[in-house]
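The complex appears here minus one protein chain, its other protein chains still in place.
By letter and in written order, the chains are A, B and C; residue numbering begins at 1 in each of them.
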């Protein structure tokens, strides 16, 4: 399976990445892209910028493990994960997940699975800058709950 | 909420449609795009082309109703649905759903909901051309099952 | 009953042999289901199209309806197989 994992400071081109996965093949019937974008406010307070710190080496390894896990769970034909680090402004892209499969359920499920894990297991930390200074974003219980649903015996795959 | 529904013969540009939803705003944190593509085989048999017939007037109305339903269920900031009709070749785009929200769960759930309904309720019919002639694609029980899960009381929204 | 526009799609259209037509069913044809039975008696092509009415879906004035829905007041009724879009 074609898989691409990149950590980078620069912005990415979601469309170009999705096109790379499908170019020249006719077995792919479904492509899901998720783009995470820096919002202009966090918990209601306006923010000026976001800085993403990461653990080089571990971040790539952790994402690779989850991409392999996704491949084992669903019949995927391609996966791309790009996560930016460094400082970014509201409206800028943060993260991209692209999944390709013959059928839509696998593509949707794998993209959600990868995002839930990126939120809770990939070694990245967000710091927001606002008028009141710099603050580390706290982990959300809702994200942990979202990630935990993948530990349960498969249920949604039954519809495939 | 910004919503766009289009039925057209021509191909679409998924990236341009996603960009239209997010341009100039900083409240969107998550964009999900689903692209359905014409595969080169159907149930294992190679196909030469796919023709999509639709019910003009009803197709737009039916998709609009489901977009409104999605808006009522999830806090969406933008939705685009484009469905092609006519004859298309393997590798060509068939359908696009783009959903934008502050948070990823709403964007993912709404995109899946809309695709499940497009598969089972929107008045489109696929005919495949292969060496053995033209055949109408039969509806899949799995698609009905996927659509039915949205009739149940909300469960996945709990994680938001 | 007044004139009613019928529209057919996919293999229902192919079997009936036309995409649409105007009909004037008798008054005792009250529901969608009864309309299908009445149509099936109009000739071989209709009998073939409506031979298994359970698999045929219907829409009245561009909204999905169930077979027991009354057709009174309808301007346009469409018949088609289960949808396969997306």
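A few notes on this one:
Please note the rule applied: a contact is a pair of C-beta atoms (placed from the backbone, for glycine too) under 8 Å apart; a residue touches a chain by one contact, two chains touch by 3 or more.
No experiment lies behind these values; they were computed from the predicted model shown.
Looking at the complete complex, one finds that the omitted chain is in touch with A. Checked against the full complex, the one of A:6, A:20 or A:54 touching the unshown chain is A:54.
In the full complex, the hidden chain is touched by chain A at residues 36, 52-55, 57-59, 61-62, 83, 94-95, 115, 118-127, 136-140, 143.
Everything that follows uses one rule, which is that only the chains that are shown with their structure count from here on.
Each chain gets one centre point, the mean of its Cα atoms, and the points for chain A and chain C are 48 Å apart. Under the contact definition stated at the top, the residues of chain B that touch 2 or more other chains are 36, 115. Multi-chain contact residues of chain C, defined as those touching 2 or more other chains: 86.
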